[in-house]
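Removed: one protein chain of the complex. Kept in place: all other protein chains.
Moving on, here comes chain A:
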Amino acid sequence: MLTLTCPNCGITAEETEFHAGGEAHLKRFGPGSSDTEFEQYLFMRDNPKGVHFERWRHVYGCGKWFHAARDTMTLEVFGTYTAQTSTVPQDIINKIMDRRPDWQASTAP
């Protein structure tokens, strides 16, 4: 079970108080984009064994969205950060590098 800290209200709770919102930092392709781009945006998702960036919502608490960086295999949570960003903050990348020196920071969105 994951234990997440909501950066909006500061509450640390287990995952049943939250709701998962899928992969984070997707770039939207809407009207005017090519079929391939739209398909990529709509359906194609990463499914890594290891470091993953996700959207979560504190659904039973403050109701706000945030981002989380975690390991899909060990369920280790590296950190949570604001939803008002399209890239991963440097301090989160540093935390991941501390724990997973082999991880390629260049693959972060």
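Please note the rule applied: a residue touches a chain if its C-beta (ideal position, glycine included) is under 8 Å from a C-beta of that chain, and two chains touch if they have at least 3 such contacts; residues count from 1.
The criterion applied here is as follows: contacts and distances are computed from a predicted model.
One chain of this complex is left out of the view, and of "ATP-binding cassette domain-containing protein", "Imidazole glycerol phosphate synthase subunit HisH", "Sarcosine oxidase subunit gamma" or "ABC transporter permease", the protein name its UniProt record gives is "Sarcosine oxidase subunit gamma". Taking the complete complex into account, residues 8-11, 13-14, 16-17, 60-64 of chain A touch the chain not shown.
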